[in-house]
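In what follows, a structure is listed as structure tokens, so that the remarks can point back to it.
Missing here: one protein chain of the complex. Every other protein chain is in place.
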Amino acid sequence: MRERQLYRADDNMKFNGKRFCDVKNVVSDGERKEICIMKKQKVSGLRLYIHYLSIIFRSAMQYKVSFLLMALGQFLVSFSVFLGVYFMFQRFSNVKGFTYSEVLLCFSIMLMEFSLAEIWARGFDTFPSMIRQGTFDRVLLRPRNEVLQVLGSKFELVRIGKVLQALVMFVYGMTHVEVRWTAAKVLTVVFMLIGGIGLFTGLFMIYAALSFFTLEGLEFMNLFTDGAREYGKYPFGVYGKRMLQLTTFVIPYALVQHYPLLYILDRRDNPFYIFLPLLALWFMIPSYGLWHYGVRKYKSSGS
Amino acid sequence: MKKYFSFFRLRLITGLQYRTAALAGMTTQFFWGFMEIMVFHAFYEADPTAYPMTMEATASYVWLQQAFLAFFGAWMFEGEIFDTINNGNLAYELCRPIHIYDMWFVRSVALRLSRALLRCIPILVVAVFLPKSYGLGLPASHYAFMWFLITLMLGLLVMVSLNMLVYVTSLFTISGDGLRILFCSVVEFFSGQIIPLPFFPEKVQRLLELNPFASMGNVPFRIYSGNLAGQEMTRAIVIQVFWLLSLIALGRVIGAGGERKAIIQGG
Partner (left out) sequence: MITMEHVCKTYRIAKRNAGFSEACKALFHREYEEIHALKDVSFTIDDGEMVGYIGPNGAGKSSTIKILSGILTPDSGNVTVDGRLLWNSGSKVPLTKQERCSRIEHVSQIGVVFGQRSQLWWDVPVIDSFELLKDIYSISEPVYRENLVELTELLNLKELLRTPTRQLSLGQRMRCEIAASLLHSPRILFLDEPTIGLDAVSKLAVREFVKNLNKNHGTTVILTTHDMQDIEALASRIILIGKGQILMDGGLEDIRRGGESMDETLAELYRTYEI
């Protein structure tokens, strides 16, 4: 609590009906006085985040046409990728035992995971520009957690175009796949989304953390974000045993794509698979660790 | 002309300076190519008979595409040119005794050439040493190789002439990012960068091969492995040249119109 100023006890005790200070009796200059000590109430991180979102929204509303065009562009980009898959399956009936609708299911869920993560964690995805333009200095000058500020700097709803594309594919896949949908399976999909969003957020965070060390070698990291989205069209088992191992234990893509998918397609029936996607959230720990280390390095070596 | 050589040289030097970027870029591209080939292999195992090209030809296609990405990447626009259009520096460019179309054309070629040169050699070298159906095969014949090189350059010019269309039309309007994304995804799809054109169904393929986008990477990469040969090859080259001349002509007309407009309005 900081003593900001002396007020007379009955002035300003309430402001908009809320009490904002505590009254204390002190002796000053030989006199008994009542003073108000301002209560320092910290605005919660969540409330601040919502405030960030509202300002982003108000900024975006100034450019409505551009927004629509860009959302359309996003839809078209992923639509052309979809067409690629479609035409491949015109020729081939299946790939490593997965049919067209099954692949669509896999693709759509992966795309949703990626796009939703991209929408909310775009601040990390575009973090290199924050470093280049010196905006990160301003982040450090504000009395808030850096992660919260970076998340609050961007919320790209434009990418909803990709989410829509994914939803369409999901509905198609869901209705054409020969499985019975149970509550457990729906829960599995929900957990896949949660785990997947967490995984990609962690990957974006690593991308941002790497930009503290090199601004030029970053292209490689795209492989793990865009690359995973691109090649995650097909269940990772399609790429062979080694790939499956890598994507299970090193970067847990398979935990939010391949294995729960097998459960949904009735190829596994162990209920453990329902909760497996949540395990992928462990990845956010090393991501945050690298980020933290990167911030320290930035503070010691300037920009 | 000397100016463009020094522009090219400068780009090359800048590219070399950033060795981390070059290394990262090459490794990235290498992995993208590798994953792409894994996908094709998976489909090959499903049904080899349904494959329109040999696996070796497909692998070569993928590697050539990665190596020459800078030639046919639809997204490679020069921010400087758009800035010039938007902030009024156009006035300076118009003062030169050369059409802006020609200026920007040569610049774009120089940009793509310098970028490709840095990347393509290491990728090609590594790809050649990969096992047969995973790596870059040797060209089908000396004849095929010669035509590969010719159509590669022609394809580059077609890409640049498409770029130019975007530049010159933006002299009339401010083309937004949305339109550019649209342009990129259309080009990527129809030029065979999502999947090679032979993989499309027969009927669709016939149509696709007529569009300008099919006259870029599609032609040289298939000539190289012999997938496109004989009469079909001749046909493809003729279409390529046709599109090149048409697009340049169209671009110059619009460009000249844009120049006039800029002179009247003051940039």
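Letters A and B mark the chains as written, and numbering starts fresh at 1 in each.
Just so it is clear, contacts are C-beta pairs under 8 Å (C-beta built on N, C-alpha and C of every residue); 3 or more make two chains touch, one makes a residue touch a chain.
All values derive from a computational prediction rather than experimental measurement.
> Tell me which of A:144, A:176, A:267 or A:292 is the one touching the absent chain.
Reading the full complex, the residue touching the unseen chain is A:144.
> Even though one chain is hidden, which residues of subunit A still touch it in the full complex?
4, 12, 15-16, 18, 20, 38-43, 47-48, 51-52, 55, 58-59, 62, 133-135, 137-138, 140-145, 299-302
In this text, only the chains that are shown with their structure count from here on.
> How many angstrom between the C-alpha centroids of subunit B and subunit A?
It comes to 34 Å between the two C-alpha centres.
> Please give the residue numbers of subunit B that touch subunit A in the complex, ascending.
Touching subunit A from subunit B are residues 18, 20-21, 23-25, 27-28, 31-32, 35, 38-39, 42-43, 45-47, 50, 52, 176-182, 184-186, 188-189, 194-195, 199-201, 204.
> Considering only the defined contacts, which subunit A positions touch subunit B in the complex?
Residues in contact with subunit B: 65-66, 68-70, 72-74, 76-77, 79-81, 83-84, 87-88, 90-96, 214, 216-220, 222-223, 227, 230-231, 234, 238-240, 243.
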